[in-house]
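Every protein chain except one is present and positioned as in the full complex.
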Amino acid sequence: MAVIFINDREFQTEEEVTLLELARQKGIEIPALCHHQALSPYGACRLCTVEVCKEDKSRLVTSCTYPVREEGISVYTDSPRVKQLRRVIVKLLLARCPQVKLIQDLAEEMGLEGSPFPLHDQEECILCGLCVRVCSEVIGKNAVSFSYRGAGRKVSTPFNEPSEECVGCTACAFVCPTGAIKVEDSDETRYMEFWNTKIPLRRCKECGITYTPENTPEYILGKLELPKNLLDLCEKCRRKAVAESLSNYDVTSRSVIIKK
Amino acid sequence: MRKIINPADLESFRQSCIKDMSREETWVAVCCGTGCSASGAHQVVSSFKEALQEKNIDGKITTRVTGCHGFCEQGPLVVVHPGNYLYCQVTPDDVEEIIEKTIIQKKAVERLQYTDPVSKEKVVVEDQVPFYYNQHRLLMRNSGIIDPTSIKDYLAISGYRALSMVLQEKSPLEVIEEIKASGLRGRGGAGFPTGLKWESCYNAPDNTRYVICNADEGDPGCFQDRSILEGNPHSVLEGMIIGAYAVSAEKGYIYVRNEYPLAVKNFSTALEQAREYGLLGENILGSGFSFDVKINRGGGAFVCGESSALIASIEGKAGEPRDKYIHATEKGLWDKPTVLNNVKTWASVPYIINNGADWYAQIGTEKSKGTMVFSLTGNVNNTGLVEVPMGITLRKLVFDIGGGIPEGKNIKAVQTGGPSGGCIPEKLLDLPLDYEKLTEAGSMMGSGGMIVMDESTCMVDVARYFLSFTQEESCGKCTPCREGGKQMLAILNNIMEGKGQENDLDMLEEIAQAMKEGSLCALGGMAPNPVLTTLKYFHQEYLDHIRDEKCPAKVCRNLIKYFINQEVCTGCGRCLKACPVDAVEGTKDEPHIIHQEKCTKCGACLEVCRYEAISVE
Partner (left out) sequence: MLEELDKVDEIIEKYIHDEAPYVPLLHDINSEFRYLPKEALKRVSQRLEVPLSHLFNLATFYKCFSLEPRGENEVQVCMGTACHVKGSPRILERICHKLQVNPGETTEDQKFTLETVNCVGACALGPLVIINDKYEGRLSYKKIDKLLEGYHEENNKSS
């Protein structure tokens, strides 16, 4: 256990907890774009930067990757240095994605009116990498990855071609903070323009409506060890069966089912 | 070939190596470092071998292919021993004369000797050349003497003696204490005390540990690590083995830049030989200590010189850095405690062990001990590798060793520390070179790059050059580096095109500060340094670009024009022929003109004009 201070309030905490986790547990707001509690920390957006002071030294660290180790450190989540850095980061993101609501809101909160910087793009993706991590760490498919580097960095499927791995689960769209990954379900297919990928949809054998991408059920069944007849049920009937089955699912270890 | 089984065995084998080497009465060292090789050193070697054979004296006289001697400007270099006769810019046609005069008659070939540009005098002996005698050559000294592909040569010059001594007489902790006492600091740039790094790895609670040699020398204008690997690979390997012993690592990696094929080759040879002789592998010299090293080739990514990115690359991933709140000495390669040091750091270790920490600590300044190897390049007479004690002034380096600026031009700045460093102006040339002083001036030691810039250099262009480099080489992971660098580059481009505004400079400062404070790794954190130092020391030059739309150094294309002086032009037609865009017009033997709307300002006309009729304004 260690005693540390956040914004001059004293907290007792276990070691190795990250500053962001601790702050959020204690109800202290720190903005972050590339962080998700279910995924490993990444430290890319740098918006969650805080100032850590020890004796008369202070430095800026990203709270999502900084583990509590030292007794007695003082953390400031809103110091002038922190605020100034966040302002510039938001200005930079706003120049990249002027149309993204989330970034517009952040800018507005800071009292910014547009980005003063010379280059303006029309991107929707901020390269936080949540989609890459969720696909790898939770879904286990690794259908997408980062590609290229520097200013040319992207997230994409291999060769930008329709993915052979994607099961159409849309976890990536779910975690995407900017809404860059859009999912369109038509009669027969699920289309994700962002990944240049189309997945055929399956019809419920009972009522005939399309309800899930073609490969998802088998994949999830295998991964979570769900009852086999699940696939023959529509959404309503399925929900009941899944709830029963998942009551023993261990969320933290993700892939392991604790059987009765 | 035989396995050396214990220290006594090593010493007796060493005696035979020394005997072999001293049997050669006369020998010729031909520098075959990358610079000299590119100028034709290998043809010189073949000529020597053939000519000696023809004269039937090749049994007595050896031609030795050595690593880089450092004096690249004058290559290919040939040194005849004994006597240390130094010959510069040798071609195969000169070989006959060298053999006839120097080897047979023991006289110098004057026309091939180095001429001091200041005194205009010929210099006979290698050590007397100002370029060399102002240096303190430690890591570089043996590169010009031994054949880097021969472990026997290395053994003959006391190679692996430090290792043998350590294994016999010192505990790992004693080795660490020795390195701590020497004051050695990381030569990769950051200058972290090497002994402390080893100690924290030693103390990490895990049984598997690794040592890594960072040979991903990516700073443009830096080639000292490559030269050491090419010219004296065993010294680096010996340092690594000693370090591995100190932290109890069984496995090591060396990460070499892919653009350095000769370094990869020579180091591979060194590894094979060391294994054959039992200096690497199981139970080294009968001590019970086992260690081996694997070579990893880089993939052409500058960011992999950053330690966490380098480790990611060895692990088979893209070279993306990660936050290092937990150090590599605790969780490094495959999450195991890892010591990662630069080539020069590892190569320093055997010298420290052999001569003692006190001896090493005498060299240099209070906080920066030992020697540093700099790549002296750019607008300087003696381009090459120089090794000097820490604390020497920039002025001494550039003028005494570097021989000053070519073509009688004035010095404007010296850029140190590569893309992460800064530009130090002429007025600060008396700055002593050590880690702290360079950082105070807004630059850094870095890997030892030192680029001299004369008055014809535009400092805005220099800032943009480095920033476009770091932009291209950024991994793109974190926002400040990826987006900030992009915006700064756009601002600098605007300024160079005459579209700059005065608040651009504030914007540059603002983004630079955010990159410094907010970037994930040192590449992003240091990338603004070239911009910040030029803004600080050459502010007026930025203003000239912005307010007057003028580039005082006449470099920025949108701000200059080429003219043909009608009085001087003879109408020879050379520029007309050379112009790639047909912007030059004129009748034979009559003055030509340049059509400004067509001119791309490539400068081809200026290069070919024999009458100095073309001016730039």
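By letter and in written order, the chains are A and B; residue numbering begins at 1 in each of them.
Note that a residue touches a chain if its C-beta (ideal position, glycine included) is under 8 Å from a C-beta of that chain, and two chains touch if they have at least 3 such contacts.
All figures in this text were calculated on a predicted structure; none of them were measured in a lab.
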| item | value |
| --- | --- |
| Candidate in contact with the missing chain, chosen from B:A29, B:M453, B:C478 or B:M496 | B:M453 |
| Contacting the left-out chain in the complete assembly, out of B:S375, B:S420, B:Q513 or B:T533 | B:S375 |
| Contacting the left-out chain in the complete assembly, out of B:G278, B:G319, B:G364 or B:G500 | B:G319 |
| Touch criterion as defined above, residue of A:Q84, A:Q104, A:S147 or A:T189 at the omitted chain | A:S147 |
| Contact partner of the left-out chain, one of B:S37, B:S150, B:T194 or B:N214 | B:S37 |
| Selected from B:T383, B:S420 or B:N529 as touching the chain missing from the view | B:T383 |
| Chain not shown, touching residues in subunit B | 34-35, 37-39, 72-73, 75, 217-223, 226-227, 258-261, 296-302, 313, 315-319, 334, 375, 377-379, 383-384, 415, 418, 449, 451, 453, 457, 462, 465-466, 469, 472-473, 475, 578, 580, 600, 602-604, 607-608 |
| Sites on subunit A contacted by the missing partner chain, in the whole complex | 136, 142-149, 156-159, 164-165 |
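By our rule, only the chains that are shown with their structure count from here on.
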| item | value |
| --- | --- |
| Whole-Å separation of chain centres (CA-atom averages), subunit A against subunit B | 42 |
| Subunit B residues touching subunit A - in the complex, by the definition given at the top | 301, 303, 318, 322-323, 325-326, 471-480, 482-487, 490-491, 494, 507, 510-511, 513-514, 517-520 |
| Interfacial residue positions of subunit A with respect to subunit B in the complex | 43-47, 49, 60-62, 65-67, 81, 84-85, 88-89, 92-93, 95-96, 116-119, 126-127, 129, 146, 148-153 |
